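Removed from the display is one protein chain of the complex; every other protein chain stays in position.
Moving on to chain A:
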C-alpha cells in the first residue's frame, strides 16, 4: 500500500496562496522527490500530505481513502524531519518504541522490532543512549528507525540530510536508497539539492512558487525539460541559456545547451570567448567562459583535465543534437 493522490489541493496562509490548485499522483513503492528552490512550497506540500498543515481546499487520499480531514496520527505515514526531532528525554530504544507504544503494541513485539531496526541501522550499541550523546548521522538513523517500526504506508522525508556534513550526506543518501529497495515502501523526499533529487528519485516533482513545473524520471527531466525553469534547475553545472540572434537561428526565443555538450578548442570553433575561472576536479574540468557575446558567462564541462589559464582565448562548439529550444513563454519547442 502507499498510493497517495492530491486532487486540486490548495494552501493559503492568510491572503497569500502558497500552493495554487495542484494535482499529483504518487504510486505505491515509488521514490518521489520534491525539488525546487527555497520557498517553492515543497515542504508545505509534504506537510499537507502528512496532515501537519490543513489544506485550504481540495482533497488528499491515501490508498483510496479520503484523508483530507484525518489528523496526522491516523494517516499511517511516518516522517523524518530535518532537525531529526528526536525526543531528547528518551533513550534511543524508547524513541524507536514511541510510535509502537502509541499504537498499543505489546512489549515483546516492540522489543523484537526495535532489535531488528537497530540491527539494520547499526544502532544496536547505542540503544540505551540519549539522542544528545549521538552524532548527527546516528541521530538521523534513529529518526529513520522510529519511522520504520511504524510500518507506514509511506515515508515522508523533509530535507533529512541538510544538517549533515558532505561526507555523511553521501553515505546516508545511499542508506536511504538501500532502505527503499529493501522495503519497497512509497517514499516522498523533499530537498533543494538537485543532485540528491537526480540520484535518489524514481520520479522527480519540480516545484516553483507552489506550481508543479514538471513531473518525470530524472533522465526525462534532464533530456527533455518542459520549460526553461526545469532546464536551468536540473543538471549541475547549470544549463547555458542563450537568447537573441543565436537563438533566432534555431527559430527559438531561447536555446539551452548543457555544459557537457559544448566542445572546446584553442584554435577554432563556433563561438569565441575568454577563459575566466577554471575549476579542476580531476575527473572533470569546469571552465567559465566570458566575452562570448552570447550571455554573461558560459560554463563548459570537459571530461578529464585540460590546461586553461585565466584570460586565454577559447572556442566553443555546441553539439547540434543536444540543443534545447524554448519559445517566448519559456516552454519547450519539440
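Convention: a contact is a pair of C-beta atoms (placed from the backbone, for glycine too) under 8 Å apart; a residue touches a chain by one contact, two chains touch by 3 or more; residues count from 1.
Note that in this section contacts and distances are computed from a predicted model.
A single chain of the complex does not appear, and UniProt lists its protein name as "Trehalose transport system permease protein SugB", one of "Putative membrane protein", "Heme exporter protein C", "Trehalose transport system permease protein SugB" or "Cytochrome c-type biogenesis protein". Across the entire complex, the residue among A:89, A:280 or A:310 in touch with the chain not shown is A:89. In the complete complex, the residue from A:1, A:102, A:116 or A:248 that touches the missing chain is A:102. Within the complete assembly, A:78 is the residue of A:6, A:19 or A:78 that touches the hidden chain. By the touch rule set out above, chain A reaches the unshown chain at residues 50-52, 71-73, 77-79, 81-83, 85-89, 98-99, 102-103, 143, 146, 150.
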